[in-house]
Every structure is written in structure tokens, then in C-alpha cells.
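Apart from one protein chain that is not included, each protein chain of the complex appears where it belongs.
Chains here go by letter, A, B and C, matching the order in which they are written, and residues are numbered from 1 within each.
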């Protein structure tokens, strides 16, 4: 299945782009996509604890199952206001 | 001595004017001017307890002594805002 | 910063301009507006305000200075309108700028509470029925 991955703020800068599409096996989780990303960009390891995950616009835990066409966002702590 | 008397809001309406000049004997007090006014306009008696007195722009008690040229204001409870 | 009693319609922009500064990250503004159900819950057509400006203006300045002192570094402006106001028109405008928002909210609320209690301005409610009545502010804490 294919999942759209969005990266914001510091995460976007480390990854070098705001958006990418990833292929992963059925039964893949949000945490799995994140782990793959950390493997590719080890600098993300530093901010792993504070990163929040959202699936289709709603916060989820690492264990959240993904489905084809999902939008998965990796977000640092918010700074609006 | 002469004192300028200002009346506001309901008091102004009862008295029929915003401003008058009164003559009173040396040693006269703010309360004395008020009492004279109540004698002239008995309707003021109803609101006597809530009326505040100011001499030259500062709140004073009835006992406050007046001097020639003073400005004395009679004020109902405030309603600004 | 800016303290006025005016017969003209109120405009928030000049108040905000008067209080803003490079040190301030938060601006809180308050507008008191003539509403349909006055304090007495009888439909209102409009209000008229009367002031003793020689006493009201120094008190407004004093309130602004107190707010500034109590809520560190707040910059305060207060303008009150007098005369005849219709439904929806603003009777009072307060603007506060401060480094942080908590202080700005507190100072603005303080200024309005004190204004209602201490400033020599009076309000007459004109009811739709044709009657009218001077309406004092509720005592603090009521």
C-alpha cells in the first residue's frame, strides 16, 4: 500500500521535503513509517520523544494501523500563537 | 462665599439644571449645600443615601469644608462601561 | 497612553496603535457595546451616557497607571463615549499591550472593573416601550 507522509517544521527541514509517498506492506503501522524515516535520517532520533503522529488529520499512537491512501503527518511540538 | 454646584444624571434631572452657583456662609460644608438642595427638591431625599459628593473633582464626605470658588458635584452611583 | 471622553463613535485601531511597542507580544482589547437586553432585561433601543469629565479623565488615567503597575509593564488606553448611542454601538474601548498575554488579559479586565466602579460616568437606558431609566453599575463582585 501507499501512504502519503507529511513532515513539518524541524522534521521537514531534516528530511528535506514537506511531503513524500512511501510504499509499505499491509499491516504497517504509523510507528513503522517513523522508524524507517529515522533510519534514513538519524538526526530525527534526537527529537523522537517529542514528535507527534497524525493519521488523516487526527493524532494517533505509533501502533495505529495504516491503510492505502492514508495521510500520515510527523509533527514537532506546536508553536502557534 | 460662592460655590459652583454640579448635578449629574438623575440628580440633574430632578434639579432641572446641570449647574448653579450658590451663596453660603463661611464655614459651610458640602453636606449643608446638599441639605439645602433636598429642601428645595424633596424628591432628592429618595436617593440621598446613594449620592456621592465631590469637591474640586475629589470625593469628599458631607463634613468637608467649602471655600470660595469651590466646585461641588452631586453624583448618583456610576454607570459607565 | 491615550485617555479620552468623546462624543464620536469609537475606533479600536488608534487605541491599539497607542499601546503597541516592540516589547509587547500580546494586545488585548475590550469593547463595551449597547445590547438589546440591557442589565434590566427589558428590550433597549439605545443608551445615553453623561460624564463629569474633569473627574472621570484623571480617574481613567489613574486606573491605567495602576493596571500598569500591578500587571508589570502593561500599556493601557481607555476611551469612553458619551451622548446618545444606538444598539450595537460601542460605549467604551480599552486596549492593553504587554509582553505576555496573561498580564494583558488581567490588566484589561482590571481596567474595566475599576472603570465601572470608580469613573464618574452615568448611563440611561431607553427602553423600546418609550420609558427610560438611569442604570447604575452593579456593586463590585455582584
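Keep in mind that, in the parts below, a residue touches a chain if its C-beta (ideal position, glycine included) is under 8 Å from a C-beta of that chain, and two chains touch if they have at least 3 such contacts.
All values reported here derive from a predicted model rather than from experimental measurement.
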Neighbouring displayed chains - absent chain, whole complex: A, C
Missing-chain contacts mapped onto chain A: 6, 8-10, 12, 50, 54, 57-58, 71, 73, 75-81
Where the unshown chain meets chain C, residue by residue: 12-13, 16, 20, 22-37, 87-88, 90, 97, 99, 101-102, 104-105, 108-109, 112
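Basically, only the chains that are shown with their structure count from here on.
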Whole-Å gap between the CA centroids of chain A and chain B: 74
Overlap residues in chain B, where contacts from two or more other chains coincide: none
Junction residues of chain C - those touching two or more other chains: none
